[in-house]
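Left out: one protein chain. Kept in place: all the others.
For reference, chains read A and B in written order, and residue numbers begin at 1 within each chain.
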Amino acid sequence: MADVVPARVLVPQAVPAGGAPAHAPAMAGETIAFEVKNFSLWYGARQALHDITIRIPAKKVTAIIGPSGCGKSTFIRALNRMHELTPGTRIAGDVRLFGEDVYGSSVEPTVVRRRVGMVFQKSNPFPTMSIAENVLVGLRLNGLTQKSFLRQRLEESLRMAALWDEVKDTLGRPGLSLSGGQQQRLCIARALAVKPEILLMDEPCSALDPIATAKVEELIHSLKVNYTVVIVTHNMQQAARCSDKTAFFYMGKLIEYDETRTIFMNPANPQTEAYVSGRFG
Amino acid sequence: MTAATDTFEPSRAHQTWRRWKSRGMSVLLGVCAVAVISPLFLVLYFLVSKGASALDWNFFTQLPKPTGELGGGMANAIVGTLMLLGMAAVVGVPIGVMGGVYLAEYGSDRANYWIRFAADVLNGIPSIVWGVVVWALLVVPFKTFSAYAGGAALGFMMIPLIMRTTEEVLVLVPQSYREAGLALGIARWKIITVIVIKTALKGIITGILIATARIAGETAPLLFTALGNNFWNHNLSEPIAALPLQIYNYAISPYDDWHRQAWAGALVLMGMILTLNIIVRVISRGHNKSN
Partner (left out) sequence: MSQSAILPEATPLITATSHWPDRSFRWLAIGAACMILILIGLVGWQLSRGAHLAMTAFGPGFLTSSKWDPVTDEYGAWPFIYGTLLSSLLAIVIAVPLGVATALFLTEMAPLRLRQPIVTLIEMLAAVPSVIFGLWGIFMLVPWLRDHLFQWISHSWLGYLPFFKGPIYGVSMLAGGIVVAIMILPIITSVSREILRSVPNLQREAAYALGATHWEVIRIAVLSYAGRGIFGAAVLGLGRALGETMAVTMVIGNRPEVSASLFAPGYTLASVIANEFTEANSDLYISSLFELGLVLLVVTFLVNAAAQLMLRTLTGQGMGKIK
């Protein structure tokens, strides 16, 4: 199975002068997946994100927590340019994926989205497709149709999503015939099939029961070996269980960002402390 | 110290009058409902009683006989109608569906408002006006009445209908499917065709069938385009027979035998339209069940 793929180019000739990346990693030896600098976003006249600066490390799980409306979903969607579906949005600032500018003028959003996958709050397998077709749709529609390759990727992705054993004999059944938790894992397999470098998860367990949630959390743990995961969650215990680093957002601003232990045990910011101890939410 | 005017006791008689009035109105409303649906039964009854007797194998296989002669059939008209519907679909379906795609997937709110308004305007154009316009556009320059012209006229009439129904069902496809597709890095046009349209396919087909049933019975647009033909049409740039045209010509003629055949033709036409409607209902019900 292919290991972590080397960095891929969004735009040719994007290597900065001198050849060295323009940023410095946070810790010695830690690669930075996303480097966000002074990033702001407006929906029309309303500013949803204020001046966010954050470095998300590769091959780790980063959780984004905060009360409803704090901008965490908005932020994560800005990482793969999904906010561009809403007319009237405007951004300022810098977002770099392994050193390359995500919002560069000659960058095609489709390419960004192939490298940065997304799993949504409510599972949404395509209704007219079977389980296998759902997993492979990203590959097929990008022109890859070689049967043996597809079969291999199908099994790979379903194994990674911890779904293979449950569906290997019923791959032709409609995607919607699975239970809620299985559907969400199917969506994860679908996202993984195109081998993104990053997996963004927007409250992936909020529509699932505790058992399904536990399965997905286990899955997140195992994904971290090969993928960078950024997960938005309103469930603090989930953030504490799953993530290596945690970012606390409030009212569109990044309040605090640190190792998960630190955020939950002794946060530096009083607002963070108030939130994680449940005094507001 | 309550004055007589402080309390109001309606008289018994008045209450009874109100109640009977209400019941009377209920009956009246029911009678109106019956009156509204009775023409349907009247028409169907006459269609069947007068038309069925004239339906025989000859009717379906023979060409019309020359004026005054008995017998003959409407074989060419039946086939002609089917051919015209096919040509209309070639014009109406692509433009209508893609127009619906525009409204649902690409159009801004302002543009959509005007396009929808324009579609409603197009919908409201009387069918005879379509006949005149297509005559000027497609008959005069080529100096011949043709099946092409008839098919085009019918096709133009289908466009606004199909556009609206397509837009309605496309909009119903949840946004999350589009987002999921985008998040996989799939090209936009592929998302629209392979995912969105496929999900809404039953609704789109239903809309097309409804539009077809609507124009199958149209006569006016064909009067000066397809014109009608007493023989088989061998070349689409020549006039072609159609059921509604044949029914009309026979109905206003002075011959009893032709009147008889007009009823038969009407029965066949009604049968075609009802079949389309039934197919639509069957498809829709299956659609609802699976969800």
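Assume a contact is a pair of C-beta atoms (placed from the backbone, for glycine too) under 8 Å apart; a residue touches a chain by one contact, two chains touch by 3 or more.
Computed from a predicted structure; not experimentally measured.
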{"item": "Full-complex contact with the absent chain, from B:A118, B:L172, B:L201 or B:V282", "value": "B:A118"}
{"item": "Among A:A58, A:I91 or A:V111, residue touching the chain not depicted", "value": "A:V111"}
{"item": "Hidden partner chain, residues of subunit B it touches", "value": "18-19, 21-22, 25-26, 28-30, 32-33, 35-37, 39-40, 42-43, 46-47, 50, 94-99, 101-103, 105-107, 111, 115-133, 135-137, 156, 159-161, 163-164, 167-168, 187-189, 192-193, 210, 213-214, 216-220, 223-224, 227, 244, 247-248, 251-252, 259, 262-263, 266, 269-270, 273-274, 277"}
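The definition used in the following text is that only the chains that are shown with their structure count from here on.
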{"item": "Chain centre separation (subunit A, subunit B; CA means) in Å", "value": "49"}
{"item": "Residue numbers on subunit B that touch subunit A, as the complex places them", "value": "108, 174-188, 190, 194-195, 198-199, 201"}
{"item": "List of subunit A residues in touch with subunit B within their complex", "value": "80, 82, 85, 87, 109-115, 117-118, 120, 122, 124, 126-128, 137-138, 141-142, 187, 190-191, 194"}
